[in-house]
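Removed from the display is one protein chain of the complex; every other protein chain stays in position.
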Amino acid sequence: MLKELDWGKVVIYTALLLFALIYIMPIYMTIITALKHPANISLATAWQPPGDINWGSFAEAYKKLGPNFMNSVYLTVSATIISAIIGSLNGYVFSKWKFPGNEIVFTLVLFGMFIPYQIILIPLFRVLRQLGLYGGIPGLALAHIVYGIPITSLIFRNFYARIPESMIESAQMDGAGFFGIYRRIMLPLSIPGFVVVIIWQFTQIWNEFLWGITLTGHSANPITVGLAQLAGGQAVNWNLPMAGSLLAALPVLLIYIFMGRYFIKGLLAGSVKG
Amino acid sequence: MKFNSDKTVALMMLLPSLILIGIFVYGFIGQTVYVSLTDWGQGAALAENPEINLIGLKNYGELFSGFLNSRFRQDLVNAIFYTVFLVSGALGIGLILAILLDRGPKGESVFRTIFLYPMSLSFIVTGTIWRWLLAPRGGVNKLPELVGLPGFGFRWLNSRRSILNFNWQNLPQITAIVVGGVFLFIAFRQWRRGLKNKGLFSLIPTGILFLWAFWGARFTPEILPTPEQHGFNLAAIGIIITAIWQYSGYTMALYLAGLRGISEDLREAARLDGANQFQYYFNVAIPILKPMTMSAIIILAHISLKMFALIFAMTGPDNAQTSHPAVLMYLTTFRANNFAKGAAIAVVLFLLVAVFIVPYLISAYRERRA
Partner (left out) sequence: MLNRKTIILAVISILVVGLLGTSLSVAATSHEDELSGELEIFSWWAGDEGPALQALIDLYEEKYPDVEVINATVTGGSGVNAKAVLKTRMLGGNPPDSFQVHAGQELIGTWVTADRMEDLTFLFKEEGWMDAFPDELIDLISTEEGIWSVPITIHRSNVMWYIPDNLDEWGIEVPNSWDEFLEIAPELEENGVTPLALGQNWTVNHLWESVALDVLGPDKWEALWEGELAFNSEEGVAVWEKLDEIMEYVNDDYSSLSWQQATDLVVEGDAAFNVMGDWAAGYMDTTLELEPKEGFGWAASPGTEGEFMLLSDSFGLPKGAPNRENTIAFLKLLGSKEGSDTFNPLKGSISPRLDSDLSKYSVYSQSAAEDFSSDRLVGSLAHGAVANEGFMNAFADVMEIFLDSRDPERAANAAQAIAKQNGIQ
């Protein structure tokens, strides 16, 4: 029995380490490339650690990405919070205030997730201009909020579905209305749901490029646009974009490292009943 | 009274979202469908008031049977393979990782973070890094050399080999056989449920479709003048690996959450029944994970549509071997100024998604009703 257990553990740890190695490989390559001098970067020696470390890439990338970085922070924080609030209200209505045609309407909303983003660029641009929102962060935030409605509503609806109807009913007996139930019952139980939605939306919005470059003016460009500038042009010093990618990914990486535990808890809480 | 007014409040809260979705999703889809039926893209396409004429389904006809649009057809085939492999790969690897972590190894949170972090990166970043890793004369192919073995020679992103080839001219027959097969399945299920008449009724379309596919098709005109082979291009493997690497952490998290949600009682019961670990996961745990699988499929299918940026970063715009309808749509619209055909590609892509997603939505709906 003991022997068998050990053998099982060996298999588990070997498998885990092997997977971990594969998962880390790309980031290792990114870091060592970022630390090399441009002239030392070539495919033939890509795996070798840099002989002479070049921190300059990070300083230069930081200098160039600075303004875009703050734009992305404003954009991502505001759009993520608003879309989480909207998603939670929608999820609440779809799961607890069913109306005739509820399922069909929900399905239609969900379908919005599958619209190809490239093709709606022209109408989206026109609508935002008519609203006077073209060029700045608010317009871009609006686009992300609108196209975030399907997924945030889905996550919250699944999440709230597990809250028993009896709790709602007894709150209604006590005289609580729509907002009363939301505030007293749904919201306190929603924290893990918010974590999942915030992680998801934050990642998506932070990393989005095409809208960022089309819908904002130069001064409001988010960080992905700045990153593309680093890698742009005809001749490329690869250390710079690699350093830039690491800097650009840092905030999201931190969120994953610190909120990863809650992410799983949130998924757990939201998915006991599909 | 109170209840009703609350219901009104609930609907009022939903209304803004519905209006926004109505405009930004369905309004735009409507507009795209309209553009796809026009000839916007000839001559002065970018004029302030371009001359636009309705031409019906001509753009669609060209896409599916025009000599010069073979790239579209290959892209469509690619999109199906991308979706199937991304979904199955991410589900499979995510499940393996989740089971490994469910065993409660030391350093679990470190491993979890390692598997989850790729999801935080943008496709542009992962695409660039993986292009390096999969470069034929560097990266992964060189790894064995570090320990003195001969390097791999696989052409990750530029192999010109393809497997599972079929002739596009046979597409109508293949479709007829698949749809006929679905009807056959329905008939079989109805018959098993004891609905014999209904079952027999479902056999009628099966018969017609099979009859046409195996016999009648030779009398209908070919959709293409010459045979055209399409299949799964091996060059796409590199892109699929990258996408799986990036999103298997998400399915891992989802499954791990599901496994953790299984009550101790159930585990104990399985153990008392004499199930070993393997049997426990296979017979008890995995069936419980079905709802997670369902929601993961939706998310992953949606990601496979967004692979646009990944493909762009890894193999560039003009590599037809690894291309995707979303890439072609972008090029057709913005590089060739053919707005109408770009819109037609978008509509086809959208319908393709519908084919995959609608059955899921229907089954989810039925399950909730049951």
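All chains are identified by letter, namely A and B, in their written order; residue positions are counted from 1 within each chain.
Assume a residue touches a chain if its C-beta (ideal position, glycine included) is under 8 Å from a C-beta of that chain, and two chains touch if they have at least 3 such contacts.
Computed from a predicted structure; not experimentally measured.
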Which of B:37, B:63, B:135 or B:340 contacts the chain that the document leaves out: B:135
Chain not shown: contacting residue from B:124, B:326 or B:361: B:124
Among A:113, A:154, A:220 or A:243, residue touching the chain not depicted: A:220
Interface residues of chain A (partner: the chain not displayed): 38-39, 42-44, 78, 81-82, 85, 118, 121-122, 125-126, 129, 131-139, 141-142, 177, 179-180, 183, 209-210, 213-214, 217-220, 225, 228-237
Interface with the undisplayed chain - residues on chain B: 41, 43-48, 50, 67-68, 70-71, 124, 131, 134-137, 155-158, 160, 312, 315-321, 330-338
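The rule is simple: only the chains that are shown with their structure count from here on.
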Parts of chain A lying in touch with chain B, wherever the complex brings them together: 8-9, 12-13, 15-16, 19-20, 22-27, 29-30, 33, 43-44, 46-47, 86, 89-90, 92-94, 97, 99, 103, 105, 107-120, 122-124, 127, 143, 146-147, 149-151, 153-154, 158, 172, 175, 177-179, 203, 206-210, 224, 227-228, 231, 241-242, 245, 248-249, 252-253, 255-257, 260-261, 263-268, 271-274
Chain A contact footprint on chain B (complex, rising order): 2-3, 5-7, 9-11, 13-14, 16-18, 20-21, 23-29, 31-32, 96-97, 100-101, 103, 105, 109, 111-126, 128-130, 132-133, 135, 137-139, 142-143, 146, 245, 249, 253-254, 256-258, 260-261, 277, 290-292, 294-295, 298-299, 301-302, 305-306, 308-309, 326, 329-330, 333, 339, 342-343, 346, 349-350, 353-354, 357, 361, 364-365, 367-368
